[in-house]
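I have a structure here, written as structure tokens, and I will follow up with some questions on it.
Excluded from the complex is one protein chain; the other protein chains are retained at their positions.
Let's turn to subunit A:
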Amino acid sequence: MVLTRSGVACFRVVSRNTLLTAWRRYSAGIDKGEETTEVKVDTNLKRSGFAKAFEKFQGLGTESEDTEQCHHSFATLLRNSKLIQLGDPEGKIVIGKIFHVLKDDLYIDFGGKFHCVCTRPQRNGNDYVRGAKVRLRLHDLELSSRFLGSSKDLTLLEADATLLGLVWSPVQESLQKKEVNT
């Protein structure tokens, strides 16, 4: 985030060098007289405005966040996972991604163990291509049931879901780009 001359804050794509020079100019608390090539962050100093924002965005995506997550035990990861938050899959709405299309059958992966297979709807049928995001209503995470006479269930290796509609399609995006260009 950079302050323009008028003082209005706006987002602008800048290179790291310009950001650093801008920080040096606008930051409070750093000795303005010193011309240093290295810019060191002093955690004791209180930052405000651009300097504070710069520090916050500088720290994003660094390794410390990843390592913290890695040290969580499996129980913690599971407890905070979407699977547990989902609860009973019956009736839940999820967003899935089409990873395979076979004529009118759409193979959709929504992040569970199995994928689900839905038929292509009549409306906007051509928008359902590989890579499209769709909305589903789940019924079951795995279609398996016990048949008479067997000691174990028989599983179909598939989930059960109803297709509700399209969220995003690469076809739509390419059409929009065409419109923008023309």
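In the analysis below, a residue touches a chain if its C-beta (ideal position, glycine included) is under 8 Å from a C-beta of that chain, and two chains touch if they have at least 3 such contacts; residues count from 1.
The rule is short, and it goes like this: contacts and distances are computed from a predicted model.
*Asks:* What is the missing chain called in its UniProt entry, if the choices are "Transcription initiation factor TFIID subunit 5", "WDR73 protein", "Fructose-bisphosphate aldolase" or "28S ribosomal protein S2, mitochondrial-like"?
*Replies:* "28S ribosomal protein S2, mitochondrial-like"
*Asks:* Which one, A:E55, A:D127 or A:E142, makes contact with the chain that was left out?
*Replies:* A:E142
*Asks:* Which residue, A:F54, A:F114 or A:Y128, contacts the hidden chain when the whole complex is considered?
*Replies:* A:F114
*Asks:* From the listed residues A:S73, A:N126 or A:N181, report the one that touches the chain absent from this view.
*Replies:* A:S73
*Asks:* Which parts of subunit A are in contact with the chain that was left out?
*Replies:* With respect to the unshown chain, the touching residues of subunit A are 69-70, 72-75, 77-78, 81, 83-84, 87-89, 111-114, 141-142, 144-146, 152-155, 157.
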